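Only one protein chain is missing; all other protein chains are in place.
After this line comes chain A, so read on.
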Amino acid sequence: MTDRYLILPIIGHMFTAVLLIFFWRKVNTQRIISVLGSLAVMGLSVGLFIKTYRAGYLTMQAGNWQAPFGITFVADVFSSTMILLTGFTGLAVCVYSTVGISRQRIQYGFFPIFHFLLLGLNGAFLAGDIFNLYVWFEVIIISSFVLMTLGGRKPQVEGGIKYVTLNLLASVMFLTAIAILYGLTGSLNMADLSLKMSAIPNKGLVEITGLLFFIGFGIKSAVFPLYFWLPSSYHTPPSAIAAIFGGLLTKVGIYALIRVYTLIFVPDPFTKQVFLVIASLTLLTGAFGALTKRNMRMMFSYLIVCHIGFLLGGIGMYTRLALAGTVFYLVHDIIVKTNLFLVSGLIYKIRGTMNMDELGGMYEDYPRLSLLFSVVFFSLVGIPPLSGFWPKIYLFRETFTTGAWYLLAAMIIASLVTLYVMAKMWGDVFWKKGQEMENKLTDDFSGMNWKKRGMLITPVVFLAVLSLYIGFFAQRINVLSERIANDLLHPEPYIQAVLGADAVKTPQSE
């Protein structure tokens, strides 16, 4: 079904960003416009999600050139779910950053770049053309590089250089893979590629191209051998920026990986094996990295790496339920990881440090806030009724049916280590007596009026409520993710939606 309004979540951010540049240096106006823009885009995202959930597939040909040649935008249930999540987290981070981002950083253009980043994310989720996907990835990288180094402190620039070098390497891999793919098939449209791939005689080259995509997306989503850029850069920018990075930036790599490996390539046993081994190693290295860190945000960064392993493991098993587990984990992880970094930012505002040795006594001073934070932490760990628990059922179950024992072992170890580090963090930051810290560090929080406090706490509450919803109404997310998994494993309706109803039959008849 063609629908020319499906591009509105992209246009909404573009419009907001352009409007924000007109009000360059007017800090308060920018705050208001940005929040209103994010709110509007969230409304549009909800609208798109409902529409897609009813119709199944929506397509749009930008510029009115027809499918294999023009620029195709496709919204299926998966991509509109991702857009919806981007809308929720985008709004939360936007509200948080009205207070959480310093005046100077806003004057240097924080808000326009923030909206360009969300524009890139939404574009990547809607792209139906592999080269277009690459372009959206570039929009994301450029905006995130600016956000990461905004303010220009030395550790930020250092982290930014590592980040950009590795991500540019990933982009080169990605672009090379696209070039080979184009050489093989003469097409860039993902639906068209899906049809043409099966006709290629040189299967070896196809597998290698697939692995090049895997390396490219793997670096971007921080999987095992090349993940080290993430922990060494994500703790440097302000927490609001780290929140959007931690919540969405690595997940867009996973999204692209799922897309490419369900639509264009179908993993053979060897590729699946590679995925499973790398997923296990990602789980273990991430977990052990988190054990050694005493800085809260560095620890959370390692947990991001660790939990990417769950997602990758689900793709590696490649059954319907495993993919459903991956999608469910993605939904849970985006909300919780964003919230985790917002919480760490709040703790920083209250105590002036992220070092767990210096922190303490949070529970004594702020009991209600601590209770709120505990919801986030327990969701992350996956204490049964909360959101992290449900996707793990799928993933653990599928390791039994596929016989991936080492992945099961790695998942159990990673879950236990996550529980351990979160419990230890809870003990250090919240329960440990406060008097140990004699040199009382700066407390920005208690000096704030209720309005500013509200701006910082409301987003955390909002996202915590969302993760509670995912936990307590897991049945709905189950239905959603199983439907998405089903769509992913049967791409024929997707191809028909893009290329027309009789496109699927032609290659068989030839």
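Simple rule for what comes next: a residue touches a chain if its C-beta (ideal position, glycine included) is under 8 Å from a C-beta of that chain, and two chains touch if they have at least 3 such contacts; residues count from 1.
The rule is short, and it goes like this: contacts and distances are computed from a predicted model.
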Considering the UniProt annotation of the chain absent from this complex, which name among "LrgB family protein", "ABC transporter permease", "5-methyltetrahydrofolate--homocysteine methyltransferase" or "Multisubunit sodium/proton antiporter, MrpB subunit (TC 2.A.63.1)" applies? "Multisubunit sodium/proton antiporter, MrpB subunit (TC 2.A.63.1)"
In the full complex, which of A:Val46, A:Ala62, A:Leu205 or A:Leu419 touches the chain missing from this view? A:Ala62
By the document's definition of touch, the residue of A:Ile21, A:Val46 or A:Met448 touching the omitted chain is A:Ile21
Identify the residues of chain A touching the omitted chain, counting contacts across the whole complex. 2, 4, 7, 11, 14-15, 18-19, 21-22, 24, 60-64
